[in-house]
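With one protein chain withheld, the remaining protein chains of the complex are depicted in position.
Our next item is subunit A:
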Amino acid sequence: MSAFLLNRLFQSIVLLVIVSIIGFTVLNLMPGGPLAQFGLDPGMTQKDVERLAAQLGLNRPLWIQYLDWAWRLLQGDWGHSFRDGSAVLTVIGRHLSATLLLMGTSTALAIAAGTWIGIRGATHRYSLFDYCATVGAMIALSVPTFWFGLVGIYIFTLKLGWVPAGNMYTIGDGSVLDYLHHLILPSLVLSLVHVAIWSRYMRTATLDALSQDFVKTARAKGVSERRILLKHVVGNALLPMIALAGMQLPSILTGALVTETVFTWPGMGRLFLDSLGYSDYPVVMGLLIFSAVLVVLGNLIADIVIATVDPRIRLA
């Protein structure tokens, strides 16, 4: 187990280095470079821009810039935002909790609903419920999220007036209830597509587990159908789902670009879009590394969880 972990850790580090090199290079190859914004500013001369570039070390060769950046990163210095000069980690921290709230809620909703729909679809295969779930999943997967967001705002905000159209809280209020009130619509819209994916996978995994011989053994033992489902089928069906959950983990913290924009939610997804728009390279690079680390971590956690619950891997 520890050998396995060491091995994975080593692979992860190599992967992160490669990702950061590619990210850094591609970002700096973009036309105009990091200071293109200032070039358009009539108050700044070419000289000013060059002075700024020298100040920020942007006139050095790219590989030296990269090494410098990576060395600072290792020491915990993720650089400073071009926009307001605050540390990248501080900027990320400001947006992280908002994303965590939205994504955590919607993911929990999606997994709970998806698991239930998937299991029921498998146990009642080809029933009306199963057909509706299948068609519903197809629609949720094929219609873009922003459309659901806009329709949701139109119906529940403009027509019915039940929920606010956007933002995380009402300025001057900020009670728990107010937060929840703002959370309902975006988290539901966001969970739609995840329910669709999760329920489809869960249905397949459940059908697979149902057809296993040990289910027949349990029936031959006189075990009740309910217990067979809970004890023998669901446990085995959830095993392949853990890997899927691991892939889901990074997005809980990196946020949703489209939904956060539609609902003006101050999360990580919007931070990324805004930073790109301002050519705020230190923040963009910070977000890139942050999400790469999360992807690696998500997979690692999934592997560890699988190894803990599956005795075949735990002891082998």
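The rule is short, and it goes like this: a contact is a pair of C-beta atoms (placed from the backbone, for glycine too) under 8 Å apart; a residue touches a chain by one contact, two chains touch by 3 or more; residues count from 1.
To be clear about the criterion, contacts and distances are computed from a predicted model.
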| item | value |
| --- | --- |
| UniProt protein name of the chain not shown, from "ABC transporter ATP-binding protein", "Phenylalanine--tRNA ligase beta subunit", "NtaA/DmoA family FMN-dependent monooxygenase" or "Multicomponent K+:H+ antiporter subunit G" | "ABC transporter ATP-binding protein" |
| Listed residues A:K47, A:K159 or A:R312, member touching the removed chain | A:R312 |
| Options A:N7, A:T45, A:N59 or A:T264, residue touching the unrepresented chain | A:N7 |
| Subunit A residues that touch the omitted chain in the full complex | 3, 6-7, 212-214, 216-224, 227, 231-232, 235-236, 239, 309-312, 315-316 |
